[in-house]
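Yeah, one chain of the complex is gone here, protein chain that is, but the others are all in their spots.
Labels A and B are assigned to the chains in the order they are written; within every chain, residues are numbered from 1.
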Amino acid sequence: MKPGERRWQDRYLPYLIILPALVLTIGILYPFILAIVYSLTDYRLVSPTRHFIGLTNYLDSFQDINFWYSLAVTLLYAGLTIIIEVPLGLGVAMLLNHEIRGIRSFRFILIIPLMMPPVIAALMWKMIMAENGILNYFIGLIGAAPVPWLANTYSLLSIVLIDVWLYTPFCAIILLAGLQSLPKEPYESAMVDRASGFFIFRHLTMPMLKPFLILAILFRTIDSLKMFDLVYATTKGSHSTMLMQVSAYYEAFRWYNMGKSLSHMIIIWVVIFIISRMLISWWNRAMQRATGTER
Amino acid sequence: MIHLRTYRYVIFLTFIYFLSGCGKKSEEINFDPSSITDPFRWDRASGETIKLHLNKHPFTESLIPTLNEFTELTGIAVDYSILSEEEYREKIIIELSSYSGSVDVFMTGPFTEWSYVRAGWVEPLEEYMNNPALTNEDYDLDDFFPVCLTANRWNGKPGYQNYGKGSQWAIPVQVETYILAFRKDWAEELQLSPPRNYKEYYNFAKAMTREIDGRRVRGVTARGIGTWSTIATGFITGFASYGCRDFDDQMNCTINSPEAVEFTEIWINTLKECGPLAWTSNSWYDTKEQFESGQYGMWLAVDFFAVGFENPEKSRVVGKVGYTLAPAGPDGTIRSNIWTWTLAINRHSRKKLASWLFIQWATSKEQLTAAAIKGNWNPSRRSVWDDPKVASITKDWDNYRDVVSENLQNYARVCLTPQSEVPAIGDRWARALQQIWSGTDAQVALDRAAADIDRIIEKSGMKSFTQ
Partner (left out) sequence: MKRSRYLTPKRQTLIWLTLAGYAIFALFPLIWVVMMSFKSHIDIISPVPKFIFTPSFENYKAILFGGQSMQYEAGQTDFLLYFKNSCIITISAVVLSLLAGVPAAYALARYRFRFKDDIAFTFLSFRFAPEIAVIIPIYILYQKLHLYNTYVGLIFVYQLITLPLIVWIIRGYFEDISVEIEQAAKLDGYSWWGVFTKIALPLVKPGLASTAVLAFIFAWNNFIFGLILGSSDTYPSTVGALGFISYESVLWGQMAAATVITIMPPLILAIFIQKYLVRGLTMGAIRG
């Protein structure tokens, strides 16, 4: 084999191998780019023509109080889900991190909610949270007044509850994997030194778990910011549950304003992009410190 | 490297822009109905196939089994697609906006027609209806309740004064009006007569909110989700009875006028104090189930939900429901909103003649009578309404028949101002109602909504609309 030939192969082979996937990717990228282009037009489904209007959609969005409200609700939703799911998941993971007989089978129970389609889970909870539903029945048994779970005042919290039910196992599984991968030596030395449980937790466990925590936070944040299924199945987008993707859905498929809807989506996409980049680089650094290697 | 990549992206982007910048070509398939003059024949379009898009509804269910009769009569084959209502509303737009003639006949109704007409998706029907070469002599247009036909006429211009004028865009297959359904057994027990005006409405609801055998029952229920259907049903009926309008003659939004605020406050307060705890997530089926479960006292509802109320398999209030006209406004005006499911022809259909033959067959006296017997309520034709078999279905429903007849005769009209942005405006308005229910001051919430709605009207170009 001539040296030239080998070089040609080495150089272009990877591209060839990756070609099918690339074709699919470009096929998906094309709509993304179209999304950006359309967001700069006044495209409405009910009108046959499109005009380029530059950044008008974005400016309108920034001036629209409903847009900011929707963004605030979305950020609040993401914040709430993280604050509840990560500690709860950590707690469950720590409980599961014991060598007790039968604990392995518990893991399956744990992941059942996670493996269900979110929209089906939301429907299930909708039936349970109905005014005459089983949840209010239990509440009635302890003497409290029935709660309008999905009415405006509580609906966001109720949907957060469904999210917690669905995704705490996600955090638990990741953190459990983290806990199980921790080296034993630091703990042994700490016990020799008679360190308190709390001290061990705060100064040994937490720092070493950091990469896993960040990863859980990363995925949950992004998914929460994008949440659509849960809201659509329960409240269809009431005032206090108008998350960004739901509002974009309304804007596009109920009010026919495609251009405007896409401008909302581009904005949330940018937000997601920035946050994910930040979290991923943070994770990289944490991994380096924790394991001494770069991913 | 980055330099090169950006350059490539720019080229790519420009290419995309040009591709997407070509507006859609709307090929209008020009068919001139008046060009046909020879005597009427059912098999004029024999050999064609038409595509129907239908909503899941008793009319659809009674229609499908009879389709082969149509094919035998006319030689036209029929393809159909059925979706449940929410999905149907969203998907029909896709079909129509593709300008491809992928649908020939579809179900619609007044408010949605307004959007579609403005978009140029609906074929006007007068020239078909009035051409004896295209419409068989037994069709009898006068047999339809006038309100049903009027509701589906529009000249394309926004404004209250433009209702019922202009082209006929669709033929109604059923009609719904709004009546007050209430628990007559509770009313007897409490020695109350059903409310005649909105003050009595509030008091009636309040009186009926009490404890029975340790269970809390409430006086009233209504739709509450944040979509236009919450507005366009019971609420708008009361709104119009109260003398309020959603837009003035110059298309300025007036949902925040003094009377409108007054009515909105009565409506919402009644619901807050005597209505469902989770009102803002009440879809129509939640509301219906609540009433049928026997725990609510009254509902300003779609009249034919009585079918469900009087169904022993599903309802716990069979025989206990009274029906009466909607309460009157302060000056005695009674109004009822109206909705008709209709059949319309896609303006870009390639099979307009076959489509019209289908519509006249499906809305003929025989077809609609059979449909009514199978549950398609209320009939849009007077002869069907008066047919003894049809009349006997409702004989056990208290005075349902009288109330609905009166509605159709005197009070029913579309209470929304014709404009093409009903979803966006209705949704915004419903959102304001939800805010008021959650505690916002009514005037403030409605002012904000009116401002947003004015903006929507302006953006849609309807203020300077000329067609």
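As a convention for this text, contacts are C-beta pairs under 8 Å (C-beta built on N, C-alpha and C of every residue); 3 or more make two chains touch, one makes a residue touch a chain.
Just so it is clear, the model here is predicted, and its values are computed rather than measured.
Chemist: What shown chains come into contact with the chain that's not displayed?
Modeler: So, taking every chain into account, the missing one touches A, B.
Chemist: Touching the absent chain in the whole complex: find that residue among A:40, A:121, A:151 or A:208.
Modeler: For the chain that is not drawn, the touching residue is A:121.
Chemist: Residues of subunit A in contact with the chain that isn't shown?
Modeler: Subunit A touches the chain not shown through residues 10-11, 13-15, 17-18, 20-25, 27-32, 34-35, 38, 92, 95-100, 106-113, 115-121, 123-125, 127-128, 132-134, 137, 165, 169-170, 173-174, 177-178, 180-181, 184, 212, 215, 219, 222, 225-226, 228-229, 232-233, 244-245, 248-249, 252-253, 258, 261-262, 265-266, 268-269, 272-273, 276, 283, 295.
Chemist: On subunit B, where is the contact patch with the chain that was removed from view?
Modeler: Touching the missing chain: residues 1, 55-58, 61, 81-87, 91, 94, 97-98, 100, 215, 285, 288-289, 292-295, 305, 307-308, 311, 313-314, 374-375.
Methods note: only the chains that are shown with their structure count from here on.
Chemist: So how far apart, in whole Å, are subunit A and subunit B when each is placed at the average of its C-alpha atoms?
Modeler: 38
Chemist: Which residues of subunit A touch subunit B once you look at their complex with the stated criterion?
Modeler: Counting only subunit A, the residues touching subunit B are 30, 33-34, 36-38, 45-50, 52, 66, 130-132, 146-153, 155, 234-240, 250, 253-257.
Chemist: Can you check the complex and tell me which residues of subunit B touch subunit A?
Modeler: Within the complex, subunit B touches subunit A at residues 12-13, 16-17, 20-21, 23-24, 26, 90, 93, 97, 99, 115-116, 118-120, 225-227, 276-281, 283, 286, 290, 293, 295, 420-421, 423-424, 427, 431, 434-435, 437-438, 452.
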